[in-house]
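Incomplete set of chains, arranged as in the complex.
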Amino acid sequence: MPFVQIDITRDGVTKDEKQALITGVTQLLREVLNKDPKLTHVIIREVETDNWGLGGEQVTELRKQKNKY
Amino acid sequence: MPFVQIDITRDGVTKDEKQALITGVTQLLREVLNKDPKLTHVIIREVETDNWGLGGEQVTELRKQKNKY
């Protein structure tokens, strides 16, 4: 019965990458907690980099300074 | 003081359908818990079918197989 919400920055994540996240999380929950995949929901939320802050700064700005965010 | 978040797939839900959800949830909370509608907030979040997984698969793909999702 798990419900998983994944927030990431909106960065052109492809459909296949999303599928890989969904498959991976669903398998993980089966392996660790024996959860039935039929009852596992995963939602991916893509957030604009202007709308995500870390260390008091927008990710949009952080990325101008360093490549790692 | 309730706050309700409804996640659904993005499927062309109309403005009137959204209004019906908002009205229905707000009335339910008044009937069951005597909550003042003026303090009840409802948010509807529409999620792309590529971004929603069930049973380890994207809803986009599930819908190609069956009509029920």
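The letters A and B name the chains in turn, as written, and every chain counts its residues from 1.
Note that in this section a residue touches a chain if its C-beta (ideal position, glycine included) is under 8 Å from a C-beta of that chain, and two chains touch if they have at least 3 such contacts.
The structure presented is a predicted model; accordingly, all values stated were derived computationally and were not measured.
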Chains shown: 2; total copies of the one sequence in the complete assembly of this file come to 6
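In the analysis below, only the chains that are shown with their structure count from here on.
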Chain-centre distance (mean CA atoms) for subunit A and subunit B, in whole Å, is 21
Within their complex, subunit B touches subunit A through residues 7, 47, 50-58, 60-61
Residue positions on subunit A within touch of subunit B in the complex are 15, 18-19, 21-23, 25-27, 37-38, 40-46
